[in-house]
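Apart from one protein chain that is not included, each protein chain of the complex appears where it belongs.
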Amino acid sequence: MSQGSAIRVGVLGAQGRMGSEVCRAVEAASDLEVVAKVDAGDSLEALVDAGVQVVVDFTNPDVVMDNLRFCVSHGIHAVVGTSGFSEERLASVAEWLTGTSVGVLIAPNFAIGAVLSMRFAELAAKYYDSAEVIELHHPRKLDAPSGTAAHTARLISEARAAAGLGAMPDATTSEADGARGTVVGGVRVHSLRIAGMIAHQEVVFGTEGETLTLRHDSLDRTSFMPGVLLGVRSVAAHPGLSVGLDKYMDL
Amino acid sequence: MSQGSAIRVGVLGAQGRMGSEVCRAVEAASDLEVVAKVDAGDSLEALVDAGVQVVVDFTNPDVVMDNLRFCVSHGIHAVVGTSGFSEERLASVAEWLTGTSVGVLIAPNFAIGAVLSMRFAELAAKYYDSAEVIELHHPRKLDAPSGTAAHTARLISEARAAAGLGAMPDATTSEADGARGTVVGGVRVHSLRIAGMIAHQEVVFGTEGETLTLRHDSLDRTSFMPGVLLGVRSVAAHPGLSVGLDKYMDL
Amino acid sequence: MSQGSAIRVGVLGAQGRMGSEVCRAVEAASDLEVVAKVDAGDSLEALVDAGVQVVVDFTNPDVVMDNLRFCVSHGIHAVVGTSGFSEERLASVAEWLTGTSVGVLIAPNFAIGAVLSMRFAELAAKYYDSAEVIELHHPRKLDAPSGTAAHTARLISEARAAAGLGAMPDATTSEADGARGTVVGGVRVHSLRIAGMIAHQEVVFGTEGETLTLRHDSLDRTSFMPGVLLGVRSVAAHPGLSVGLDKYMDL
Partner (left out) sequence: MSQGSAIRVGVLGAQGRMGSEVCRAVEAASDLEVVAKVDAGDSLEALVDAGVQVVVDFTNPDVVMDNLRFCVSHGIHAVVGTSGFSEERLASVAEWLTGTSVGVLIAPNFAIGAVLSMRFAELAAKYYDSAEVIELHHPRKLDAPSGTAAHTARLISEARAAAGLGAMPDATTSEADGARGTVVGGVRVHSLRIAGMIAHQEVVFGTEGETLTLRHDSLDRTSFMPGVLLGVRSVAAHPGLSVGLDKYMDL
């Protein structure tokens, strides 16, 4: 039930699998209101016409940058779950935001367990000689590795660098092409695509005599909604670019 | 190589599997010195005669309380890896220490991964409806559950209470005796004894649509030594009873 | 689309979570036809009136025995997914079937992966000193352990006995009540109830220096339907009591 004081939300990709869940979840929240639904072929001007304050973007890597440029230039905050953000893309968004009061949250994953798992990976990183990331998703996923996995690898990489750790031990001299995965910030990442799976990730740490594994399983896309709503409610209070939902949490 | 200024260490249970590793590790550290080794049948007076400053106790639940009473009354600090500490036992030790400057560290687990896993369990607890602990050990272990598992369960229990969470959901009406494990502070704990295993633990959290699993594997008992040495070096600076190596860490 | 030659199916518990899926799956199969739906309060006579050839029973332990007695005495085959079958109950059903041509399939689990996992557990059992079962389900489940877990334990127990293996090694002398799980045929079984989970099982084997773990995850109850339909199509060709879908498979 919408109210005069509710936050006015626009949903990009509103007919998509995630977008339609977002619409349902926003409409079910008494302090939020869906005032615009935009899909492929629709004009972004509808957002302005409807007086949208915050957009939620679960679209695809081909259009998300155009969406964001439009929102930033029109003073609309954005909560983004679309994947495919490279360092260059993040730098572009940050640049667009310079000097504005607009907030953009780009979160590789809105599941609270994924956020905890990334934060724990960051805390554990300095205690271990080795760390690698495995992510397992349904076979309809377009990109590999997942944004969450790449983000996790970057966090580990930064924590290792801050602690003065060097390269991980690895004596491999004979590698079949791709066997050791891809490398993100010096951290190996491995992507599996398995029918029946939803979204799963393991971060594996090891040192002499012991290993630590952080595993997160999203079994249903409704698991993302509490995090999306937290983002919608908080983004206006965080101008500039925030990467990762943990920036809005108390960890 | 011992030195005049080295900490004088006594090892209780010196011929045991863990005790002999402790002797090796202490002797390999230039700032520590083994000055007494005590086993079943030996008198604890040897500790006093040798001028021991810190004892390391990996003995068994039947004798550890006598060992600790002796140490506290003789002003000797203690680092304890022996299991079997109930709430009553912990209360007794705390009482003995009142008004003294002696430090006692009782750590259910000295592996850094176990410590991290317990800390992460504590941080994650408030975000999940359900939490249970599984521990898997070699079949020569005498007690079930492990001290680490019981300690983990207590940490989760306290974190849930602090966050105002009630009982976990559980509709079980027909339970074969023991199927749902034992209960520590409202948290279910399950103990497996499997040939070929060393010491392993999983903490499983769940809420609608997602789960988080923290798994720690100790594959070799040398994994405990860095933690034991950290305890020996730090115990004198922490008078009173400390439970868990994380009390000496920066997490 | 029903046809004259389609198998006439009655669904017991038709409005339940599993029952309604069964109705959908049967109706979607061109060689099967739902001719009766029975729920709590309805008379079983409806099955006879509708000329049911095979019933599918996903009800509950309180009524399933009455359902089966009725079906057997009226010459109706039964495919049963309801849990709670003890050795006594199985013996009763087998006795009722003596001298009839009625087939009853009682399957603790219809997921193909569960069936494979049980069969592999049976094959592996003789090579390992230790074996235990962990099952994890949603917290709305009424019984612990699950029928699948109990059945798996019995298969392991029988395979060990056939190979002349004795009791598993276990030095536990101090056990908190329930910590070591329940015992089914000498095999320990541990039941977890975790929000967000569906139906999961791990069978853990170990011998000196190595372990083997068979894990099955049902992430969606649609995973049971191919197995249920296989049961409905095959039960008439298997008079007497069959326990486990693998009896109808080629493993």
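By letter and in written order, the chains are A, B and C; residue numbering begins at 1 in each of them.
Criterion: a residue touches a chain if its C-beta (ideal position, glycine included) is under 8 Å from a C-beta of that chain, and two chains touch if they have at least 3 such contacts.
Only a predicted model underlies this, so the values are computations on that prediction, with no experimental measurement involved.
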Which candidate, A:D66, A:E95 or A:D129, sits in contact with the chain we can't see? A:D129
Which one, A:E122, A:E210 or A:D246, makes contact with the chain that was left out? A:E210
Touching residues of chain B against the unshown chain: what are they? 196-198, 219-220, 223
Residues from chain A at the interface with the omitted partner, ascending: 61, 84, 128-130, 132, 134, 136, 139-145, 150, 168-184, 188-197, 204-211
Which residue numbers on chain C touch the omitted chain? 111-114, 116-117, 120, 123-124, 127, 205, 207-223, 251
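The rule we apply is simple: only the chains that are shown with their structure count from here on.
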Answer with same or different: of all residue numbers used at the interface between chain A and chain B, are over half used by both copies? same
In whole angstrom, the CA-centroid distance of chain A from chain C equals 40
Whole-Å distance, C-alpha centre of chain A to that of chain B, is 37
On chain B, where are the residues touching two or more other chains? 205, 207-211
